[in-house]
Each structure stands twice: as C-alpha cells, then as structure tokens.
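Shown here: the complex without one of its protein chains, the others still in place.
As written, the chains take the letters A and B, and residue 1 is the first residue of each chain.
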Amino acid sequence: MAERSRLELIGRRLLSAVPSVFGVVLVTFVLTRALPGDPAVYFAGMMADEASIAEVRQRLGLDRSWVEQFFAYVWNLLQGDLGRSLMTGRPVLTELAERLPASLELTFVALLFAIGVAVPLGVLAATRPDSWVDHLCRVVVTAGVSLPTFFTGLFLVYIFYFLLGWSPSPLGRLDFLYFPPPHVTGFYTIDSLLAGDFETFRAALNQLALPALTLGLFSLAPIARMTRASMLQTLSADFVRTARAMGLAGSTVLWTYAFRNALLPVITTLGMVFSFMLGANVLVERVFSWPGVGSFAVDALVASDYAAVQGFVLTMALLFVLVNLTIDIIYTLIDPRVGVEG
Amino acid sequence: MQHFLYVLRENPITVIAFSLFALIVFAALFGPLLAPYDPLASNPARALQPPSWDHWFGTDQLGRDVFSRVLVATRLDLTIAVAAVTISFAIGSVVGTLAGYYGGLLDQAVGRVTDTIMAFPLFVLAMGIVAAMGNTVENIVYATAIINLPFYIRVARAEVSVRRHAGFVEAARLAGNSDARLLAMHLFPNILPPMMVQVSLNMGWAILNAAGLSFIGLGVRPPTPEWGIMVAEGATFIISGEWWLALFPGAALMLAVFAFNLLGDGLRDLIDPRRRT
Partner (left out) sequence: MSNVPLLEVDDVSIEFRTRSGVVKALEDVSFTVAKGEIVGLVGESGSGKSVSAYAAMGILDAAGVVTKGRIAYQGMAINGAKERDLQALRGREMSMIFQSPRTALNPIRTVGRQIGDVLRRHGGATRQNWRERAIAALAQVRIPDPARRAEAYPFELSGGMCQRICIAMALACEPKLLIADEPTTGLDVTTQAAIMDLIANLCRARGMGALLITHDLHLAAESCDRIVVMHAGHVVETGPVQALFARPLHPYTASLLAATPSPDRSLDDIGAIPGNLPDLRAPLPPCRYRTRCQRALEVCDREPLPALVEGKKEGTQGAFGPLHPQPTANAAGQLRSGDGSAVAPGGTGGQNPPHPNHHTVRCWNPLRTEEAA
C-alpha cells in the first residue's frame, strides 16, 4: 500500500472526528442551559435585586437567542474560556489543566496494569481451553464486571493500609513528607525520575499503587474477555491452520499469526474500556482523595458549581474523542484492510 | 420449556444466578417487612458495633442496624435500575425499530444521536445530566436511562433491519397489514429475545451506575438507606478498621450486579447457543 493513501486515510479519520466534537459541544451547551431555574438569578447571588439580575443576564448573554448563545459559547470555548469556578473563583480551564495530569497518570498506569495482566491471561486461557487458567479467566471476567470500583478501592485500603500497613494513607498523590517534583509533564512518577529523585519516585509510586490497582481491576475484565474470545477465533482461523501446515514454529504461529490478528478487536475494545475508566476514575479519585479532575468535579457537583461540572464533562468527552481517534489511527496503521471495503 | 430445563441442568451457574435473582427480588418485595430494626432509628448507645447475633451486619456510627438498612435498600436500588432500564427499553425499542424499518433520514438522525451519546464517557455524561437537571432520584433514573439508550436502539435497529425484507415480513405486508401492525405483531416479537438479553446484562450496569452516582453524593440523600450512599458513609470508617459499615452494602451491591450479569450470560446461552464465549 502506498504511504500516501495511508496518510489520506488518517486525514479522513481526523475529519470524521469533527461531527463527534460538534455533537459533544452541542450536548454540553444544552446541559449548561438546562440548569434548573433561571441561571441569571442563580449567578447573581442571594442578595441580588431585579437590576443586578438583569445585569447578570446581559453579561452572561442570557437575553439573546439560543443560536446566538450557542455561537457565543463556541466562541468562548475556542478561546479556552470555560467560565469561572464558583468554588475557587478561578477559570475552570486553569483548574482542570492543573488537575488533569494527576487523573491521566492514574488512568494510564491503571490501563498499563490492566493490559499487562489481561492480555496474557486471555491468551493463556485461549491456548489452554478448560485449564485452570481458562477457569481463572472466566472468574475474573465475570467477577470483574460486577465489582463496584469504589467498593474494591475501599477494601484494598482496608487490607493494604489498615490490616497489613503496606500502603501509605490513601490521601492524595504524595505523602506530606515529600515535595512534588519540579513540574515537567505533571506526572509525578516521570517528573521525579527526570529530576533523578528516586526517593520521591518511590513515594509517588506507593501512593499510586492502590488507586491504579483498583481502576485496573475494573478494566481487566473487558480486555481479558475480548482477548480470549478473539484469540480463540484466530487460533481456529484458516490462516493459522495454514501456518501450522507449513511447519512454522509454535511461537511464530501463536504470536506472529494468531496474536497479531487477535489484537485488532482488542484495540477496538480499548476505546470502550477507556470510556468506562474515565467514569470510574471519578469514583476512584473520590475514594483515594486523589487530586484529579474527578475529585474536582465531585466537589463542584456538591457545591452546585455548574460551570466547573460542565467544563469537566466537556473535557472528558473531548479526551475520549481524542482517544478514539488515536485508536482509529493505530488501527489504520496496523490493519491494511481498513478503508478498502468502506 | 424442555430446552429451558436442559440449559439449567447443563449450566449450574445459571441456576445459582436464578436463585440469587429470586433472593434479590424477594428482598426488594418484602425487605421492609423482614427488617429486624427500623433502618432509620439511631441508637447512640450502640454505635459502631461489630457484627453480632443482635446485629448481624453490625451497627453504623449512629447505631443503626446495618443489616436492616442493607435489606431495606434493596427495593430502592432495584427500583432505580428497573425504572431506568424500562425507560431505555421502551424508548430504545420504538426508536430502534422505526429507524431499522424505515431507514433513510430517520435512521441517520437516530444514528447521529446515539453516536453523540456514545462519544461521552457514559458515567461522566450521567454526572453532567444530573448536575444540569437537578440533584434528585428521578434525575438519576433519567440519566441512567439516557446513557443506556444507545445500546437498546442499536440492538433493536440491527435486528429489525436484517428482517425488514425477510420472507415472513413481505408475506404479512402483502396480506395487507399496516406498517404499525407489521412492526408490532411481526417484527417486535423477533427483537424481543436479544432485547431481553440486553436488559438483563444492562440491569447490573444500571445498578452499578446508580450506586456510583449516589456514592459521589448525587440523587439519594442520607439518611435514606441506599447501597452506594452507605458505602460512601462507611468509607470514612474503613481507615479506622470498622469494615462492616461499607462491606455489607458493598457486597449486596456486588451480589446483585453479579446475579444480573450471570443471568444475562445464561439467557444469551439459552437464546443463542452459538454466541457463547
């Protein structure tokens, strides 16, 4: 395949994300305007009189038509204006940007853990049907989807912090004894390594272990399930039979032929898994007092800080669109068939 | 029926799922009658007691009986999930059927809407919806219904669109049946089995979602007994070792979700033995 057509395909993928982004923005806009009661009254505060309410209404553009308001909303978004947080009085964008690395670090570590466990588990289960690995896989898959993350998190805390004392107290990203490493990526583990501070690195990793484990356990099930099913399918595929009939080495047949093909649906599943993780993140951050965007959003919800909540929803949705886009592009690069039938 | 019994015999796990399911429904129906204590009655003298004969699941920080609260909460948790799933099922099957049957512009519009919903991380979208519409139990139900809707629409749409030109549909059409009658009497019964599988797989997820939302303080307010909120309240005490406050409601929640998931898998085997994984 010519490289140009590959690039063209990727370009088309990028364009296809535009309607998703538009839809996301539109829904968030509707959610912002669906506030119960008159937002102007709300934003004007308790002591407001008629005049100040009218002034707030005009300032917020609430006296204009919905279409105008929508364009104003989009215009503000383009300038990075998500409104101001009532809780902190600072721009929502700043608040989110400050907290996003914490959430992403947690999510990525959890995802790595989940993939690292689930994919080998699924492969082993598929290559040894009805063995103990297969049964373990089945138990993990069924139990995994039934576990409420906030509940698993709490019990990991109970076991590893209260009973065994192996884990630091489940409060935040770093024990108060340590100073955060100099900000480069915002990921404490990476930043501390960059600074050559292994002590802090270990502390950050300790803090990270339980929440990441909680979130990882949650996403284990769908990945393992998909890996197993998809490996079973490719292992019984005609081309694996051909590879065997050609006497290729067992490892070549398993990895180069069966596994690489089985990976394609697994990669697709990762999109869905990521969606679940972004939701579960909120719960896990709550349990471990993790200072990420999820905790911020929950605080904002409780404080009825709508701009902050909607900013959070929009950010998460855009992040998810980005993830799906990345997955699509990876898929396009791996599978030569993409874009041919369509 | 024969087949049904056969599947039960072949699948002891499905039997367990059915029993668990029966237990949960029983608890939801009769829980308030069976509870040994008033779930709301506090008794500071007996606060934070570990499980004992008097209090099977111990007592919470206000001396309320955890067992009674867990039992009574079954009804509320199940009601929220059932209501949400019913709404998604009703709207999803109608919209999906119409989109699958008529195709064209309607289909495209429906597709756009479901895609847009799916473009959000679903739990986050539910949070946003509750935040915008107001923090009430009804809105938890609506939010859960909305985020589940795309799955129902897709199943119904797919099932109808493959059958749209099937022989029996054409025959019924030529026999002079109206579209409405055709959809209701001939196509709908066909989409019912896969939709039921979707329902039972979805129930577990709906329960988890609703509990998750109340865990972060949305919807149900204390002191109402509800699993998610009880886990949230118990969370503070985990660090000091009072595990029973969070364990029992959490375990009940897990068991309920587990039962529905197993049931869904069992139903899928029953309806379509080929799709086993």
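Simple rule for what comes next: a contact is a pair of C-beta atoms (placed from the backbone, for glycine too) under 8 Å apart; a residue touches a chain by one contact, two chains touch by 3 or more.
These figures come from a predicted structure and were not determined experimentally.
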Contacts of the hidden chain among displayed chains: A
Option from A:N261, A:N281, A:Q310 or A:N324 whose C-beta touches the chain left out: A:N261
Residue of A:L171, A:A237 or A:A303 in touch with the missing chain, whole complex considered: A:A237
Interface residues of chain A (partner: the chain not displayed): 1, 237-239, 241-250, 252, 256-257, 260-261, 264, 334-337, 340
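Basically, only the chains that are shown with their structure count from here on.
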Separation of chain A from chain B, taking each centre as the mean of its C-alpha atoms, in whole Å: 23
Touch list for chain A against partner chain B, complex: 19-20, 23-24, 26-28, 31-32, 34-36, 142-143, 145-151, 154-155, 157-158, 161-162, 169-170, 225, 228-229, 232, 274-280, 282-283, 286-287, 297-298, 301-302, 306, 309-310, 312-313, 316-317, 320-321, 324
In the complex, chain B residues that touch chain A: 112, 115-117, 119-135, 204, 208, 211-212, 215-218, 228, 231-232, 234-235, 238-241, 243, 246-247, 250, 253-254, 257-258, 261-262, 265, 277
